[in-house]
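Of the protein chains in this complex, one is absent; all others appear in place.
On to chain A.
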Amino acid sequence: MEVLTVDPANLLSPAASSSSLSQQEVATKIKQTHSLTVLLKHCSEQLLAEYVRHQGEPFSSPDFQPPAMAVPGLPSPSVPPEAWLALSDGKRLWHLAAAYAALPGLLGSVRRQQAELNPLASELHRQLEAAARQCRGLAGNLERIMGALGVTGPPPPSSSLGGPTTGAFLAKLGGYHVCRLHRDWAMRSHEALGLLRTKYPL
């Protein structure tokens, strides 16, 4: 596993990042971001449960097996755990940043679709909005950490999120995939930030 060494000289040089943080500040930021991932893990589980509840069977049945579906701009983090752990911190952060750049927009689309499909499900709408907000927060935190560690970020997501209007069933299915990916990425980010925390203790 490649180990990223933090060179204090790099941190302070303007070429390395837009912001310069001390070792202490980086560690604090990592700890804070780790706490955010704990929140995200919890909320994303709740969101998925709330979502399937409103779509009806078969979505809400425990053995629901959806057909795989490509969600534009958001890869599935279904990399075997060993491969994920084998990546360097920088690469992991890069993938996380890419995912969390795309998730807020996707969650927003789901919220708009659910406003049509389930207009009275106010709790679901609230959770979808909160999830998008939390993802934006995490994206911002990741950007700061990557800047401090000198890791280049991914390109911004393509703005082509809206496709042709799909039927109701496909909308339900698409929303399911977004919510599930949101949960999967929350678990991954929690893992990754946990690892970072041990490397940059306070």
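The rule we apply is simple: a residue touches a chain if its C-beta (ideal position, glycine included) is under 8 Å from a C-beta of that chain, and two chains touch if they have at least 3 such contacts; residues count from 1.
The rule we apply is simple: contacts and distances are computed from a predicted model.
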* To do: Among "Exosome complex exonuclease RRP46 homolog", "EF-hand domain-containing protein", "Dihydrolipoyl dehydrogenase 2, chloroplastic" or "Cytokine receptor-like factor 1", go ahead and choose the protein name stored in UniProt for the chain not displayed.
  => "Cytokine receptor-like factor 1"
* In the whole complex, what residues of chain A lie against the chain that is missing from view? -> 54-59, 61, 65-70, 75-79, 83, 87, 90-91, 94-95, 117-120, 150-152, 167-170, 172-173
